[in-house]
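Yeah, one chain of the complex is gone here, protein chain that is, but the others are all in their spots.
This part shows chain A:
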């Protein structure tokens, strides 16, 4: 995923992907490994990813913090692949490219980026169990926006009116009741290759000391259920995938039997439940991955798909990409 050609393609200036296009890319990414998911589990995984991303973008204190969130993601990934210098180098290269492309943007440009991203997530209110448990999401699917805690870096704690005379001298100072319970920001997050990002958005949602952005009292104490999980990554790819399976929570891992090698991920508790979910999934939430309409979409995603088709899973036998090939062939025919 961090291979240079793929990254170059992603960094090209372009319009926001359509929902269908993003889902296609996501599907190909997920299947570039030996992992296999059927439709229902794939949908669930995509929903989880989408809502988590929406949460991170929506709760950014400053628009520029979307970059810090991205850096948090990269930092965590670096933790997983520390023992692999090639990939580590690629991730650091991506980091440099992010800094080069976005590091110099103004607050106004970041605000436009954030607003455009929010337009992608508009009207998505899928309930995510971990968010519901942590009281980060309401039962109507909307995220909790806390009115307490530190203000963003560069913002003052609200509550003061200062009046000046014509010479610029302060002549009157009045406090007012804002309604929230804010405190000063402790420090600014670092935008360097390595550093304390301060912001917790974009860090591992499932880690033991889960730093969920909520300041509501009575925050969930159910971390105990997660303490058995190890977050230490195992360099062996297969073990890694089993970890991913465990992180997704209570599902069955079927050992592959028959001609197709690899690993089937079911995000539901039973196969029957998975089938049922596929059948009862509301029409408006289905992604219709195969239909790619616009020519430009086609061009761009053909290119992306071609690049992804070249991905190699090192240390594992080359996986059968029959499903991927079908998709690629279908895209070629359109």
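Just so it is clear, a contact is a pair of C-beta atoms (placed from the backbone, for glycine too) under 8 Å apart; a residue touches a chain by one contact, two chains touch by 3 or more; residues count from 1.
Just so we're on the same page, contacts and distances are computed from a predicted model.
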| item | value |
| --- | --- |
| Name under which UniProt lists the unshown chain, selected from "Glutathione S-transferase", "Protoheme IX farnesyltransferase, mitochondrial", "WD repeat-containing protein 54 isoform X1" or "Major facilitator superfamily (MFS) profile domain-containing protein" | "WD repeat-containing protein 54 isoform X1" |
| Contact with the hidden chain (one of A:52, A:144 or A:198) | A:144 |
| Selected residue (touches chain absent from view) among A:10, A:30 or A:58 | A:58 |
| Chain A residues that touch the omitted chain in the full complex | 13-16, 18, 58, 61-63, 106-109, 111-112, 114-116, 118-119, 122-123, 125, 138, 142-145, 147, 151-152, 154-166, 168, 171-172, 174, 176-180, 182, 294, 296-297 |
